[in-house]
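With one protein chain held back, the other chains of the complex are shown just where they sit.
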Amino acid sequence: MEETREHLKQMISVAGLSGHEAPIHALLESAWQPLTDEQHTSRLGSLHALKRGRAKAPRNSLAIVTHMDAIGLMVKDVDAAGLLHLEAIGGIDARVLPGQLVTLHARGGDLPGVIVIPPAHALPEDQSSGVPSLAHLRVDTGLRPAQARRAVQVGDLISFATLPQELDGDLLVGHSLDNRACVAVLTETLRLLQTRTHAWDVWAVATVQEEITLFGALTSGYALRPTLAVVIDVTFAKSPGAPAHKAFEMNKGPALDWGPNTHPRLYKEVENLARRLEIPIQPSVYAQSSGTDAILLQVAAEGIPTAILSIPLRYMHTPVEIIHTKDIERAARLLAEFISGLDDAFMEKLRLDTPGEGEAS
Amino acid sequence: MAIRKKSAWKAPRLGAPELNLLERLSNASAVSGNEEAVRRIVLAEIKGLTDDVRVDALGNVLAVKHGRGSALPRVMLAAHMDEVGLMLTADDGDGIFRFELVGGLDERTLAGKPVWVGEKQHPGIIGAKPIHLTTAGERSNALTADALRIDLGPASAKKAKPGDWATFATRFARLGPSLRGKALDDRIGVATLIAILRHPPPNIDLLAAFTVQEEIGLRGARVAAYALKPDLAIALDCTPAMDLPVSDGRENTLYRSRLDGGPAIYVADGGTLADPRLVAHFRAVAETYAIPHQMRQPGGGQTDAGAIHKAGAGVPSLSISVPGRYLHTPAAIVRFDDWKNTLALVHAALGHIDRDTLKGAR
Partner (left out) sequence: MKDIIRQLVEAIGPSGYEGEVRALVQKMLKGHVDSMKVDALGNLIARKGKKGVDGLTIMLSAHLDEIGIIATHIDDNGFVRFTSIGGVLPRNTAGGRVRFLKTGQVGVIGLEAHKNTSSVPGLDKMYIDLGASRRAGVKVSVGDVAAFDRPFEDLGGRLVAKAMDDRIGVAILVEVMKGLKATPHEVVGVFSTQEEVGIRGATTAAYGVDPDLGIALDVTLTGDTPNADTMAVALGNGPAIKVKDSGMISDPRVVAWMEAGARKARLPFQREVLSGGTTDARSIQMARAGVPVGCLSIPCRYVHSPSEMVDYGDVQNSVKLLLALLARPVKLGGR
C-alpha cells in the first residue's frame, strides 16, 4: 500500500484534463505494464490493460473502470493586456478560483499563473460585488502583454498547481483525487491479483473525458464488451456544507451505490461478499443518475451489468480534495476477493428472469 | 399511399381478461430502475407465445415472434414497463424518510398523498406542515420534495430503507368510459403489446421489447434496439391530453392530444422526427378501415422511439400513443375506446407492413 500511496501522489502531480489525458495515460501505462499481460489504447485515448484469467477460452471478463481525466480550465482568449480569459473544463464553482495557483501548459512549456479578480472599477456593475463569474476572472502569467500573446494561444490548457499534501491519520490532500484516488484502487487491486488466481479475464480500464462527455466509458464498453463491469469513482464525504444525508464517513470503507445504473443482483453479490469478508462498506443510493462513467457504460452496445464502488472524498472539484487512504486499501481488497471468486456459474446468479434472493416468485 | 383493404380488419378483442391484466399492471410498483414487479407479470403473460424470450443486462424483456415465411420485415414494438415515482434516499429515524423524484413526476402533487414503499407496497404517507403553522409567504412557494418526507410510522421504521422505491398508492379503477390508474403511462402500452403478441400478424417478424428506464432517459430502449436490430420500430406509449377548457374562454391551442380522439400519431416530439413513410402508412390504414385517430401536436415529450431511431445505423421509427390526462401525477385517466382504437390501428397497420412500406424516399 505504501507503494500505491506514492503512485497516487505521482498521479496527482501530473496533468491530464478531460480530452487531453496524455500525461496521466503515460504514467499509468508504465505503472500497469508489469502488472498486466497486455496494454492497449482506445481510439479516444483510454488505457485498456488485460490480466488474463485461468479458465479455458473463451473466458468471461470483468472490466474495472475508473476515469483518469481531471477538471481544469482552458484559454478562451488572450486580451490586449496579455491576460487570459477562461473556459471551464468540467464543473467548477467559480467561487473557489480567485487566488488559485495554476499551471499553464503552453507550446513552449509549462508556465505558472494565478487566477485573479480584476478591480471593481474594471468590472461590469453587476459583477463588482462578491465573486464574479468565470467570464470575468483572468489568469495572469506575469508576462508582458506581447510576451504573453506570443507564448499563449487560444485552447491552451490550465491545471491546478496544488501540491500533494499528507495529513495525520492517513489523509491525503490534492487536486484531481477525483478520480486518481480510484485509479489507485485499481492499481492496488492489480497488485493484489499478482499473488492470487482468477478464472475470468480482468480488464483494467482508465477512461478519458468522464468530466465532460462520458465518451471514454461508452466507447471502451463498446470495444471490450466485458461480461461485467465495476466502476470506481468518488463520492461526497461528510464535511461542513455537505448535506449529511448525502455524505459518507471517511475511513468507514467504500460506498456501494444503489440505483438505476446498478445491476441489482450484482449489487447484492458484492454486498454479500463484503459482509462475509467483514470489509466495511457504506450503502449509497441515487434516485436517477449515479453521476459516474456507469451512466453510459451500462448502455454501451447491448448493455453491460454494472456495479459502482465509491470512495468518500471531501471538497470535491476544488483543488483541495481530501481522501482517506485506508478506504483505497479496503476497496482494492474487496475487488480482488470478488475477482478471485468469479467462476463459470457466476452469471447465473445475475439473471433477472429468475427470482432473486429473498424475493417472491 | 394506397392500402389494399383486406375486408373488415379483425382486431384483437379487449374484454374482461385484458382489463384485468391492465389493472394488475397499473397497480404493480415498478419505478425506473426496478421494474421487477411488472417484468414478472409480463414474463408470465407471454410465456409460450413467442419463439424466443430473454431478459437483458438492464432488465428489458425481449421477445421474438417470427411470422410465416422468410426475409420478413423485422418490426420492433416497444412499450416501457417503468413508471415515474420516488426513491427513499435517507433515513431520518423513527420511520421518517427523505426521498427524491425519479423521472418527471409532477412535484406539485406530492404533499398529502398515500404512497406504497418497496415492492411489497408497504403503506406510508407524504405529510405536510399544518396550515396553522405556515406563513402566507411560505405558502406561496410550492412544496418541493426537499421539504417533504415519507412517513411510515415509528413501528415500521425497519420496514423500509434508503434505496427503496415508492409510488403513489392509487388503485386502478373504471370510471364510466374511462380508466384511472397511477401508471397507465405506460402499462397501457405494455398491455397493448401483450394483446398483439397473442394475435401476431403473420407477415412480419415481431420483435417485442418491454423496456426499462424510459422515464429517466429512454435507457432500456437504447440497448434493446441495439440488440434486436429492427428494420423499423413502433413505440407504444401514453401521451398527455391537455385538452381542458381555457379559463378565459379562449380556444385551447396547446392540447397536445385529446381524449376520444383515438390513437395519437406522432410527427415530431422532443426526441424524434417520426419517419414520414410510417406516418403516412398509419394514416392510410386508419382511413382505409375508418379507425378514429388524431395527429399528436408536435412539441416536447419523448418516447422510446427517441432512443430506438438512433440505435446502430438508424431505425425508421414512429410513436403511437393512447391519449391520457394527468400523466405523472397520482392518477392518470384514459378512455377505454381510445385504447381499443389504438390496438385496432396498430394491429391493422402491422398487418399491412411489407418490404415496400419503406421503399419511398424518406
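The chains carry the letters A and B, assigned in the order they are written, with residues numbered from 1 in each.
In the analysis below, a residue touches a chain if its C-beta (ideal position, glycine included) is under 8 Å from a C-beta of that chain, and two chains touch if they have at least 3 such contacts.
Values in this document were obtained by computation on a predicted structure and should not be read as measured data.
In the full assembly, spell out which visible chains the left-out chain is touching.
A, B
For a quick check of understanding: of B:Val64, B:Val267 or B:Ala284, which residue touches the chain that isn't displayed?
B:Val267
Considering the complete complex, identify which of A:Ala49, A:Leu62 or A:Val75 is in touch with the unshown chain.
Here the residue in touch with the unshown chain is A:Val75.
With the missing chain put back, which residues of chain A would touch it? List them for me.
For chain A, the residues touching the absent chain are 18-22, 25, 42-46, 74-78, 85, 87, 89, 135, 153-155, 209, 212-213, 215-216, 218-220, 222-223.
For chain B, which residues reach the chain that was dropped from this view?
Touch with the absent chain occurs at residues 251, 253-255, 267-268, 271, 273, 276, 279, 295, 297-299, 309-316, 361-362.
Convention: only the chains that are shown with their structure count from here on.
With chain centres defined as C-alpha means, what is the inter-centre distance between chain A and chain B in Å?
36
Please name which positions on chain A make contact with chain B in the complex.
Touch residues, chain A against chain B: 245-246, 258-260, 263-264, 283, 285-289, 298-299, 301-305, 351-353, 359-360.
For chain B, which residues are in contact with chain A within the complex?
Checking each residue of chain B against chain A gives 32-34, 36, 39, 43, 54-61, 86-90, 92, 98-103, 119, 161-163, 213, 216, 219, 222-223, 226-227.
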